[in-house]
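Got a structure for you, written out below as structure tokens; questions coming shortly.
Apart from one protein chain that is not included, each protein chain of the complex appears where it belongs.
Chains: A, B and C, in written order; residue numbering restarts at 1 for each.
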């Protein structure tokens, strides 16, 4: 951490800062620059300890500049090699790319089983489907809740697909954990810290979606909340950020794939359905994600998108999904990855 | 709602859309434009019902354009006159401007009482202070929890100030309701729909902070979640949005004051401390908020900002707060408002 | 165009709007909705003509909703098939993917020729290099100007590569046109309308970079300015948009590739160097762009990035560029494109 003093800060104010930091046990390096004094602060956990000290509010201080990333467990410094997350017999973060596909919301048995069989046949290994739905308006369909979880479990029995589904509050962690193979934390809950702690206390893999306006650092710190409770099985899922552009529902930030792989050891997947909001953009963006190094995809598929209770405009038909999978297979191969275990 | 068909959409696809909408009970107006067919859709709750129908996913449809705002209870259409929210003997949304002041986090009795007496003397009517703190990093100070609530209650007994404090999860609604006069829902929880429903079931006024990337519409719909449960006592609090500019912690969107007053009947207050992140910007932005018509302010005050456990750089000293209040009084008077009941 | 009247707008104000639009020669469709009157406005060039009429400012009008995109020459409605832009014997927009590579700024003969030979050998077909440099600070290196153009011409003679270079003002169009094969309009000048008109009067292909906060619509309208002067040879270049995330220099919006190919008939290329600002992100994002359907890439290459006068941190070494090209070749093949003419 670097403390930058103001132009012409008094000697007294510089001394006060030095005194305070030194009493707190930090080692200090003072640089008298041409126009400013700069203090280097050295020690363990400087960012957290200095945050608690509010040095920035001391007289004569212009700003405090962080040097290190504030995350630990998720970072490559601590664990340089890539993590592989086990979901039953599947491994996320290895050579295989896993595709999670299914409807936005579980609507009924027929819909879900028809999609489940279809996506399984096309090569998906994990079934997605919302039972508890966070919706912007209180007047929109809110999901089938436990009934939806039961249908997901039935689809798993029939197809062998793993199940990923969203948990929207601390009070649902226990019941969703009973049914799901992967717990999804949605974008709107990325900084619901109570929920992060609660899923951190389970032993299930957690799919952590990026908040619509979360920086990489905040997103990784959300993973850190889960890991700090003992659950290291976190999978990042990029699903688009909010920008000034509104032709697309969100701006899908494909760069999060190489960035998170650089900064952390955890797997990263991409959701081009929420990321774009338009079905005709899903396939090109899925291919882009795989080319950039994504460990998997999450794709909305619906037997009849125009009858979907949620997110129809961004859902693929089974035919379109089949075509997506064929193209993904080719691109995966080009970047030395593969869809199937061999 | 308007359905815009694609350029050269087939007659068959137009007919399919008309047929589906007509069966759903909507009244339709068809306009054959120069290059496109446009269908006006008329009926009750068109937005929600059409959302459920995913017309946008039907063949030949280019886009669906909403015409009406999707909120009801919060809107001026339903209730044209301004709402006044009663907090004990105070009224928020009337001629008086109420200032909520206090430390970011309750740290200990001495700190809290010293601030409480100071801000009361300067003219504040409500004491703010966090007992449960949502923090970006799991390694930062997380609040005193119930101990903090007890200190707030003690400060209320000693000063007569009302209490506003944050509730960070459904599991804390009951205990915070016991102590607080106003329940605060923080920016990160603005779309924690379980929490919104839970505070909607209490009879306490709710201070609803704007999410850092929430549109006006999403923010109003969050209020709608609370109101749909029967609690109409919602106070909006603008606290800055996230933009590309990072010299300030957030970009404080003062326009939300006249915009929300135009679209809704609920009171709007402004938090210039989180909105800027720098103490020297707090007073000018507080004055701007009052000039623009805000019904109140929320300001961080700390007896010794450079020793604060949280948000020191944006906290005012008691002296600076006193000066802020004097200037606010003058600007309030200039826009025909006042700080004190008369 | 749709005109939405306010809730309970008077009959008089509705009649005034109808009267004004009808006199302007538009055909009108009136829908009396449950809570509002909506007027469909039909005719040629409705958006421009209505913009000139400021109907939105008439009493009783709530808003005016555009239905059609405001661009014509660039749109698929007018010309459904993909445009192919001829640059000498190269074609941009066909099956071949073209890579434009070179230093950010032309610095001296040795640097430029060494890069030119290197990128040519690796498979690039076009040499990039700035002679006139737009720089945020007046104190940064501003380019070699005409001397730089001469070096580019020399590199073309020696390697056979085509030349693309930026024109930063109307006064330089004539001289840059003398030397370059493609005129580049930079992001900061995307709405320098005088410059757009000036390059529209030349017969050179124009590479039009996206402004850092330009919507797709504004970007396409910038192309429309060029095309309206008679020059239809416009190539879009996505180079990242400005968002709240600042770990990367910009957020590279890969979705602009399928979006612009959907809305327009013009080729789209991607610049992952400016789009990310970090050399280690360039290759994965280049692969993503090609997988998403880009017609080409623009990549910064420098013989010794740490000695570059501009943009060193985002420049590839020749070795890294060679590796990028090998991977691009594989991904191009996977999506049925190719690097070389066959």
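Keep in mind that, in the parts below, a residue touches a chain if its C-beta (ideal position, glycine included) is under 8 Å from a C-beta of that chain, and two chains touch if they have at least 3 such contacts.
Everything numeric in this text was worked out from a predicted model, so none of it was measured.
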Option touching the unshown chain, where C:76, C:188, C:262 or C:333 are the choices: C:188
Which residue of B:19, B:109, B:147 or B:245 touches the chain not shown here: B:245
Positions on chain A where the hidden chain makes contact: 2, 4, 7, 29, 31-36, 38, 40, 42-44, 65, 67-68, 77, 213, 242-244, 246
Positions on chain B where the hidden chain makes contact: 213, 215-217, 241, 243-248, 251-255, 257-259, 262, 275-276, 280-281, 284-285, 287-293, 327, 330-331, 333-335
Absent chain, residues of chain C that touch it: 45, 48, 51-59, 70-71, 134-141, 168-171, 188-189, 191-195, 212-213, 218, 221, 224-225, 228, 242, 279, 305-309, 311-313, 315
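Going forward, only the chains that are shown with their structure count from here on.
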Chain ID, smallest distance between chain and overall C-alpha centroids: A
Computed distance of Cα centres, chain C from chain A, in Å: 30
Geometric centre distance via CA averages, chain B-chain A, whole Å: 26
Set of chain C residues in contact with two or more other chains: 213, 243-244, 246
